[in-house]
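These notes concern the structure reproduced below.
A single protein chain has been omitted from the complex, and every remaining protein chain is retained in its original position.
Take a look at chain A:
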Amino acid sequence: MSVAENQATAERGGARAVAVLSSIGRFLVIAVTTYLGLLAVTFFIGRVIPIDPVLAVLGDRAPANVVERTRREMGLDLPLIEQFYIYVKNALNGDFGTSVLTTNPVMTDIRRAFPATIELATLGTLIGALIGVPLGVLAAVRRGSLIDQIVRIIGLIGYSVPIFWLGLLALVLFYARLQWVAFPGRLNVVYEYTFTPITGFYLLDAALQGQWDVFRDAFRHIILPASLLGYFSLAYISRMTRSFMLNELSQEYIVAARAKGLSERRIIWGHALRNAAVPMVTVIALSYAGLLEGSVLTETVFSWPGIGLYITNSLQNADMNAVLGGTIVIGSVFIAINLLSDLLYRVLDPRTKTR
């Protein structure tokens, strides 16, 4: 290798390092501006809505002097920009304030509510992806056949039927009539006294502690809402898989593979799906992130104490600390999941691998 070549390699290496650094830098800039934007928008919308936050703290019947004093205590008499400054300053120190509804620090509340939602969303997405992807593949391969129609109908129902209604029907059938599943909440009241969660993921906690009866009970509680969420993400995932697969199946390399005499099974599952898998990752990740926002209605119907219920309830009561804190956490999750799916992209798609 000549000196010149060596130099060229070093320069390329240097250029790559710069490129990596600049992409990390770019990511940081994007993340920080996204956060700040998120904070500002949520904060100002929260202050513009025609609801008096003092009402949330005191209720309707508080006398005028108490209302005035509380307004001062909450800092609501300060100029808006100053309120924002104080909020951002505290937030940077990890202090998101106290929720007026629960009287806990917002982060304590979120630490309790979020695992409930994550547990539900994870199981839901697993169900959705494990069933949705094969269904989508089948529909694409047998395009126009009966199975394609069935998958389309399943998808359509998933898109158009309100989850509230479907949730109630599912409860009637599987809980009230067949008694296969349990309701309400995450655990039977019997375990209120015997079970101490560690991580907040009840299935995991019960397994860690070897309390298999609790595990069974927690599973009986989670399976119906998770299946419901799973069904809705299945509807989306199967439609997307179908269209990605159709796109791949019409590519020339498939024709080439067929001409080479590869088995149809190998072509579909080994070649086409592998290529379709790349955009699928983004689809599944986004659907997962969507579920993590908390499915308000599912959580309402099933009395599931998750983040969606927490934020909606806070929003209705103008409990702005809780709303802001929740929004920031969800924002972080979105950013993190996007980053993760980017990484997975690189693993799955050899073209994006650095040579």
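Just so it is clear, a residue touches a chain if its C-beta (ideal position, glycine included) is under 8 Å from a C-beta of that chain, and two chains touch if they have at least 3 such contacts; residues count from 1.
The rule is short, and it goes like this: contacts and distances are computed from a predicted model.
When the unshown chain is looked up in UniProt, the name that turns up among "sn-glycerol 3-phosphate transport system permease protein", "Extracellular solute-binding protein family 5", "Lactate utilization protein B" or "Sigma-70 family RNA polymerase sigma factor" is "Extracellular solute-binding protein family 5".
Among A:100, A:154 or A:222, only A:100 touches the chain that is left out of the view. From the set A:31, A:51 or A:126, the residue in touch with the chain omitted from the display is A:51, counting the whole complex. Check A:105, A:134, A:185 or A:331 against the missing chain and you find that the one touching it is A:185. Set against the missing chain, the residues A:168, A:198, A:255 or A:336 yield one that touches it, A:168.
As for the chain not pictured, it touches chain A at residues 49-52, 55-66, 69, 72-73, 99-104, 109, 112-113, 159-165, 168-169, 171-173, 175-179, 182-185, 188-190, 192, 232, 290, 293, 295-298, 300-303, 305, 309-310, 313, 316-318.
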